[in-house]
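Selected chains from the complex are presented in situ; the others are not included.
Chain IDs A, B and C follow the sequence of writing; residue 1 opens each chain.
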């Protein structure tokens, strides 16, 4: 079914839409992982980390919406369904059950680090094909790196 | 690891925590399904349904948080990870790609109907064991049935 | 015309929908009666009662909306038209013309008392059939009894 006409030529569109779909899966899963830890973290720093994680959730939800709506604007439908997220995410599944606050922090350092690595590749991959999508990936990368610093600082 | 002491005896706790874990999975998936359609719906009623779906997302996110934190308050960790959601949800996976507005509406009627059915069973199952959780399920049921009516009204 | 499928079996639905329709008529009329006195009250306590009545109006309008939309969610259309309200209300028609502040207070004590009595019966009638509607009637009863206390306190 033809729906939305893309402003990009075929080749560029393929490059950019793969990057957007990959980013969407990473960001939806980041929101699920951060919520999982938000609910299950325990330890003396519980309250601080519980609140901090909801800020990661807010970032991840905002950016996943921007990414999916950017794909629509380029004429490509998105896929953020649970099985797609479960199979396609680049984040290691966190353990079930209560999580000690120190493990929560190191887990978030790892999860963010993994998403950031792939997001920086998307910046490089899309610069020529679509500067609008590149700009979106740059802003998301900057935001995630800020969260990454804060969890690392807490591990020092 | 012992963490949070439950105010409920063992048996009641088992009943209630199963109901809460089931509700959590349904609600997280409801938020993913509603976002999926929010991004991909097309047709003359696009804008109206696009906005309406974000209200479902907001309800589902709020209630999933309430349910998971209620489990924590009862001394039971929650599981809202992507693979758990993908395998445990009671909602049929929506189709990939663009979705006609009429299909979006009928899809939401089905998805909500399915979650409501199980939620009403949870109300019955938990009334004796924990009136606090029962009260939470009653409020969630009422809210979902309101969304359900609105999508049905649009199918008339 | 079939429109919205009810989550309740036939018998329960009959019980609950009669309770909701009765409550709707009472609440719409309560908002009209409170406005009538809001406009026409006179006496040294005019300002205090004038303001207090608008809080009753706000409660009555909010609850009438909740009740009617609950009926829709159960698959039953509501009837809040003027002739239905005029003939079905449980509140005695207030007198025309200016109303002394002491009469305004005693009139509201009577009007609220009458609605509360019927609302408590609805709580009892609907508990088995639909806990969602029962919960709504409980909350409305609690709110009306708070207003009832305040007008009684002013009669002391």
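As a working rule, a contact is a pair of C-beta atoms (placed from the backbone, for glycine too) under 8 Å apart; a residue touches a chain by one contact, two chains touch by 3 or more.
This is a predicted model, so every value here is computed, not measured.
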Number of identical chains in the whole complex, 3 of which are shown? 12
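Keep this in mind: only the chains that are shown with their structure count from here on.
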Touch graph of the chains shown: is it line, ring, star, complete or other? line
Centroid check, CA-based, most central chain -> B
Nearest whole angstrom, what separates the Cα centre of subunit A from the Cα centre of subunit C? 49
Report the inter-centroid distance (CA atoms only) between subunit B and subunit C in whole Å. 31
For subunit C, residue numbers touching 2 or more other chains are none
Which residues, counting only subunit C, touch subunit B once they are in their complex? 1, 3-5, 7, 69-70, 72-75, 131-132, 135-136
Okay, in this complex, where on subunit B does subunit A touch? 1, 3-4, 28-29, 32-33, 35-36, 39-40, 42, 64-65, 68-69, 71-72, 77-83, 85-86, 89, 93-94, 96-98
Counting only contacts in the complex, subunit B reaches subunit C at residues 113, 116-117, 120, 123, 127, 134-135, 138-139, 141-142, 145-146, 148-149, 152-153, 156
